[in-house]
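Note that this complex is displayed minus one protein chain, with the remaining chains in position.
Moving on, here comes chain A:
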Amino acid sequence: MAASISGYTFSSVCYHSANSNSDHEGFLLGEVRHEETVSISDTQISSSELLQVVEVHNHEPCAQLFSFYDYAGQVNEESLNRILKDRRKNVIGWYRFRRNTQQQMSFREQIIHKQLTQLLGVPDLVFLLFSFISTANNSTHALEYVLFRPNRSRYNQRVTLSIPNLGNTSQQEYKVSSVPNTSLNYAKVIKEHGAEFFDKDGVMKDIRTIFQVYGALQDKVQSVCGEVEQSERVKEKVQEEVNKLKQQIVLRKRKTTDEERRLQEAQNPELRLTPEENTEPPETALLSRVAFHTPSTPERPGPSANPPAYSDLLSLQNDSLLPFSSSPTSAALLPRPQAVGSPGHPSPSPLGLGLSAGPNPAPSPGTPYLGNGDGSSSDSLDRQAAGQEDDDEEEDDEDSSEYENLVSEVGQLPPVSAIVLLQGRPAALSPDGDASVRGSQT
């Protein structure tokens, strides 16, 4: 089995993945062809082999995780149809992008895959896994990709994914001199009959024709590009309006809870909660503190004593990601959430599972992901980059790998504010109902 994906589709998946601060997933659309290759062996009996070629034409990204399945991995056919609409018949696989994880299908992915196979009626549904790792100092990043066909036997599950490209555009095929020939007949024949190829200016007719084809194609590319550009601007504008509305709603809600609280206090002064007596967990204590003191309009967190609400920080993120405009001081006071992909409990010493996950046994069901699970030290990245597989079990520095998870997961703002903004926040605390749940790999 062979598989191919165009460079533009591949880059587009990378682009959507880079834009998402959590895992990213979507569907692969394309077609499966059967190519027959005839080979003749010494015994003169021609044998033909049927090669299955999976061609990925484009991808349909999912806007959020859990958009067509729930936490138990149950696929909802209605949601599936809503996402795919009439492209359902073109689905040949699906993909998932995760950071700092192993190159293996997770249990949830496997059960989703089984259901998708059934629902979509594609017996050889493929799964493309993208895994992203970075060096400790974030100077080098690697995106690894493996194409699985899980419905086949367990020993033949990985398929090479090729990216067709220009290949050899070397211009050495032009001949700079003719093969010397003194035969007059030769010269006469080729001049007389070869004249067919040239027009009155001595230019080859084919060249003019192909150039016209190219010109028409480039014009079309240009015009569609113009349309895309317009649609991007419209999308940006509407997205901004939606964000503003969300902000206003959040503010309005906070205002009403504010007022309700004040009303309650006025009625029952002895039940008044002060920050010092608050026995709630740190995050909600912070919120209640903010509820008392936050001004009515959101402002960028200045170096004030009170840390801003999570919602303010979230909206900040949307407004602008220019690092010099945010001031991380106040953000640094917020509790440091869990690193992405790190276990909620102190994990045992890292198993040092290498990136070569193919023949390795699946991790124990109790701890499917140990946060790193791959040698993310620059040494191993070195070796990966050089194309060698690192088979040795490497001792990972657990502390530094947790840090890697944080920074590489975000990879956007300068470390402090970024870590606090986007990491490990349980879904319940997110006021605008974003469902990006950390540790969503299983």
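Simple rule for what comes next: a contact is a pair of C-beta atoms (placed from the backbone, for glycine too) under 8 Å apart; a residue touches a chain by one contact, two chains touch by 3 or more; residues count from 1.
The definition used in the following text is that contacts and distances are computed from a predicted model.
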The chain not rendered here carries, per UniProt and among "Origin recognition complex subunit 3", "Aladin WD repeat nucleoporin", "Histidine-containing phosphotransfer protein" or "Lys-63-specific deubiquitinase BRCC36", the name "Lys-63-specific deubiquitinase BRCC36"
Filtering A:Leu51, A:Leu217 or A:Leu263 for touch with the omitted chain leaves A:Leu217
Of A:Leu51, A:Ile190 or A:Leu263, the residue that touches the missing chain is A:Ile190
The one residue from A:Ser6, A:Gln52, A:Gln110 or A:Asn151 touching the chain left out of view is A:Ser6
Residue list for chain A contacting the dropped chain reads 6-12, 14-15, 18-21, 57-58, 60-61, 103, 135, 137-147, 158-161, 163-171, 173-179, 181, 187, 190-191, 194-195, 197-198, 204, 206-207, 210-211, 213-214, 217-218, 220-222, 224-225, 227-229, 231-236, 238-239, 241-242, 245-246, 248-249, 252-253, 256, 321-324, 327-328, 355-358, 381-382, 384-387, 389, 410-412, 414
